[in-house]
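Worksheet: one structure, shown below.
Omission of a single protein chain aside, the complex is shown with its protein chains in their original locations.
Then we have chain A:
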Amino acid sequence: MLVLFETSVGYAIFKVLNEKKLQEVDSLWKEFETPEKANKIVKLKHFEKFQDTAEALAAFTALMEGKINKQLKKVLKKIVKEAHEPLAVADAKLGGVIKEKLNLSCIHSPVVNELMRGIRSQMDGLIPGVEPREMAAMCLGLAHSLSRYRLKFSADKVDTMIVQAISLLDDLDKELNNYIMRCREWYGWHFPELGKIISDNLTYCKCLQKVGDRKNYASAQLSELLPEEVEAEVKAAAEISMGTEVSEEDICNILHLCTQVIEISEYRTQLYEYLQNRMMAIAPNVTVMVGELVGARLIAHAGSLLNLAKHAASTVQILGAEKALFRALKSRRDTPKYGLIYHASLVGQTSPKHKGKISRMLAAKTVLAIRYDAFGEDSSSAMGVENRAKLEARLRAIEDRGIRKISGTGKALAKAEKYEHKR
């Protein structure tokens, strides 16, 4: 009799050496007390190893659904058909399927259960080619990939990317600012007027990179970087500059710094694009409501999209203004009206008088969008677009008539106008 035993490293087919012992079901366990005894009663006939976790995953899913996957079919055909012996299986349903598809007689009985228990307890000793460590590692890996498969884990819905990207963006900005200040100061020793003429940092660095020493300005071509008059100004200033001379080596180092600055600037634009893409993929509704940057900052502040979804709308409204909030709460004063949400475009485009009102309304709708993105199955931004349109309509209504009510009947409207005329 052959036994089919599935493990996380592969399929094992054992041959029962001593069939007589199978008659005594109750004492069968004694035969598996030690690896040596176990090897006397069953012997590994064939071991079909899984090449990688993907194969193991496919085998497991087939096993769970009670089907035979290709690998198992191959093994069964090759080994069992040749041997013309019945096959013992752990799962009766699987046995039925094997009999149907491959016309092999399968056994499933209490004896088989005992046999399985025995093999399982001596698994390490009975399968020589596989080290216990390897089996344990494979088991762990398979369990984790299985759970990911069950939880329908999709790699592009991971919000850790957003949190890291926005932190990196802030770090890059700080560093970039430091480097540029340093660059200006350093080169200003040689050519101070350039700093005053060119205010844009990136142009300054590019210009510097092109020219280098003050002497080369007369012959340099700066037309792509600067407009005509500025170029002329720069060239004139280069002639009569009050800065000191510097050696080749010094200019070399300053040029290195400039190259670094330009590279970091380029990377920053790339990173921003990446962040926009990720935000759109992970939280499309939030992106539509408050924009990518504000959305990313909210997620980073809360730690994860799921954490952010657990907050109330009033919390999201003042997320980012904790210092002001607790200071006001302690001294019983007015609490802040907006936190990170202040930088959303909807709040930015209202007059200062109505910023608080808009911030509250925006927070309420944004929280709906956050929860939709965090827990919802589909990833379209239709809901966000709808809500934003509603908010924009309300915003216009507020701006147009400050005294007018947003909701209410037309009668109230007429009354207000009547009073206006009386004046």
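Methods note: a residue touches a chain if its C-beta (ideal position, glycine included) is under 8 Å from a C-beta of that chain, and two chains touch if they have at least 3 such contacts; residues count from 1.
Criterion: contacts and distances are computed from a predicted model.
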Hidden chain of the complex, named as in its UniProt record, picked from "Fibrillarin like 1", "Superoxide dismutase", "AP complex subunit sigma" or "AP-4 complex subunit epsilon": "Fibrillarin like 1"
Of A:106, A:142 or A:251, the residue in touch with the unshown chain: A:142
Selected residue (touches chain absent from view) among A:40, A:70, A:101 or A:120: A:120
For chain A, residues in touch with the removed chain: 6-8, 29, 59-60, 63-64, 90-91, 113, 116-117, 120-121, 123, 136, 139-140, 142-144, 146-148, 150-151
